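Omission of a single protein chain aside, the complex is shown with its protein chains in their original locations.
A, B and C label the chains in the order they appear, each numbered from 1.
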Amino acid sequence: MRIRVLAFARLRELLGAPEITLELPEGARVVDAWSALAQGCSELDEQRASTRAARNGNLVAFEEPLADGDELAILPPVGGG
Amino acid sequence: MRIRVLAFARLRELLGAPEITLELPEGARVVDAWSALAQGCSELDEQRASTRAARNGNLVAFEEPLADGDELAILPPVGGG
Amino acid sequence: MFRIVREAIEPAALESAVRSGDGGAVTFVGIVRSRADDGRPVTGLSYEAFEPMAIREFRIIAAEARERFGDVAIAIVHRIGELRVGEIAVAVMASAVHRGEAFDACRYAIDEVKRRAPIWKEERYTDGTASWRANPSGDLGGSAAGGRGGAEHRSAG
Partner (left out) sequence: MFRIVREAIEPAALESAVRSGDGGAVTFVGIVRSRADDGRPVTGLSYEAFEPMAIREFRIIAAEARERFGDVAIAIVHRIGELRVGEIAVAVMASAVHRGEAFDACRYAIDEVKRRAPIWKEERYTDGTASWRANPSGDLGGSAAGGRGGAEHRSAG
């Protein structure tokens, strides 16, 4: 399946792009998408503990299953206001 | 001695003027000024319990002595804001 | 900025009191409501003030807020005269480095203005009558001779 990943702030900088497309095997979860992104980028992987994931605009756990066409946003701690 | 009395809101209406001058004997206190004002106006006198007095801009008790040239403001409960 | 004004209040004008280091500003505006607390429809309000004492009271309230909440900037502007429904009667602005102090100081200042600033309002009703309305807290900061708030003093109409 194919998902669209949106990254923000420090995570966007570490990923090198605000948006990338991932090809993942059927049955993949958020954690698998993260592993694919973090592969070869230890600095990104270090952010795992503070990163939240939003699937199609809703916060989800890293164990959440993904589906073809999903939008997955990876969100560092926020600093609005 | 001569004092200037300022009255506000409902007290101004009952007194019939925003400002009047009173002649009082030496040694007069706020309560004496009030009695002079309320003489013959029972509706004004009924407001006594809720009225505060300010002598030259400072809140004072009704027992406060007055002096020639004082400005005495009589203040009903406030309703600003 | 501590003022009694006769013209419309522009809340944005109070922002001039914000200092360069402040990170948060809280502004309260009190608006003339279309109904009295007892539900009677209102056409407008008439405010009057003992102006020099009111302005001095605004300054004292601001100084108290700084004692209680630290380094806050405060502005208080109250309008007097005839106001229509929807118009702004009072605006209070408090700013500080952090928002907590600004919220606390703004709340304190408007509560104290309503309690003890020498300002009075007369409600004007759609039936042509009017009455002076005190605030529930409006005893001018304590009873000298048994003060009492929230009373209604019906005037001639």
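Here, contacts are C-beta pairs under 8 Å (C-beta built on N, C-alpha and C of every residue); 3 or more make two chains touch, one makes a residue touch a chain.
Computed from a prediction, not measured in an experiment: that's the story for all the values here.
Colleague: Please work out which displayed chains the absent chain touches and list them by label.
Modeller: Those shown chains that the absent chain touches are A, C.
Colleague: For the full complex, which residue in C:3, C:66 or C:99 touches the chain that was left out?
Modeller: Counting the whole complex, the residue in contact with the absent chain is C:99.
Colleague: If you put the missing chain back, which residues of subunit A would it touch?
Modeller: 6, 8-10, 12-13, 47-54, 57, 59-62, 73, 75-81
Colleague: Extract the touching residues of subunit C with respect to the undisplayed chain.
Modeller: On the subunit C side, contact with the omitted chain comes from 10-12, 15, 18, 20-35, 85-86, 95, 97, 99, 102-103, 106-107, 110.
As a working rule, only the chains that are shown with their structure count from here on.
Colleague: Per the centroid of Cα atoms for each chain, what is the distance between subunit A and subunit C, given in Å?
Modeller: 51
Colleague: What is the distance in Å between the mean C-alpha positions of subunit A and subunit B?
Modeller: Going by mean C-alpha positions, subunit A sits 74 Å from subunit B.
Colleague: Counting only Cα atoms for the centres, state how far subunit B is from subunit C in Å.
Modeller: Whole-Å distance between the two chain centres: 24.
Colleague: Can you tell me which residues of subunit B touch two or more of the remaining chains?
Modeller: Touching at least two other chains: none.
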